[in-house]
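In what follows, a structure is listed as structure tokens, so that the remarks can point back to it.
Note that one protein chain is taken out, while the other chains of the complex remain in position.
And now, subunit A:
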């Protein structure tokens, strides 16, 4: 009798675990389904190739926002990827002492800083002195967001490199920096790329830090010191607008954004898992 009671509890517990998984996965499926359903009806070639039209006119697209997002993510990458990689190398190769401890703490804290606060920082340091919202400010804000991600992933990946590989390099008579950059870093480029791509996918979806740094506009701009539209901010502006056509475009924008972000994300993850498979077959 008692055993039956215990088994029943076990059964209920397992059932609740399945329920938990369902509770998590159902909203995910709903979100993706909804974005695809609403986005697919309003997306067309025009969306990618034309600029917004004045309110009241149908049509128009988000070419400027898509290009703007790519532009600002590139600025962020140019700043953050070298810096993040170097910091990651520092932590994994020379990860002892006061500076390393402080850097680790800094990276932890930077990961936790709310993105809106980073937006304020970029506003104060770049927008205020230049007296204009600018793509530069947006790029810098995004770069601060992805810096800790790049650094952390670099450190984690390089830490996995076994010590004897470094020793082999040193034994060949290479200076240490050569060992680090030509052997340790170069040999793990594909894993490092994964970390970088995950960071980029994060940057592409950020809205909060761009709201008052790049601000957004309604025309095509390539100027680094002028306001620039971005996909997330454009979606936000359209979503809170009262016009049906704009809301429709917000859904189309979300579809593009989610495909972009999840696409990069999944691609990066499969890249790393493919590599593991290759290693396994090699034995």
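The working rule: a residue touches a chain if its C-beta (ideal position, glycine included) is under 8 Å from a C-beta of that chain, and two chains touch if they have at least 3 such contacts; residues count from 1.
In the analysis below, contacts and distances are computed from a predicted model.
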item	value
Chain left out of the displayed complex - its UniProt protein name, from "Spore germination protein KC", "Phosphate transport system permease protein", "3-oxoadipate CoA-transferase" or "Probable sugar-binding periplasmic protein"	"Phosphate transport system permease protein"
Contact partner of the left-out chain, one of A:89, A:136, A:184 or A:228	A:89
Of A:40, A:78, A:124 or A:189, the one touching the omitted chain in the full complex	A:124
Hidden partner chain, touching residue among A:43, A:67, A:147 or A:228	A:147
Identified contact with the non-displayed chain, of A:75, A:103 or A:196	A:103
Where the missing chain touches subunit A, by residue	6-7, 9-10, 13-14, 16-21, 23-25, 27-28, 30-31, 34-35, 38, 83, 86-87, 89-91, 94, 99-100, 102-103, 106-121, 123-125, 144, 147, 151, 173-178, 180, 182, 201-202, 204-208, 211-212, 215, 232, 235-236, 239-240, 247, 250-251, 254, 257-258, 261-262, 265-266, 269
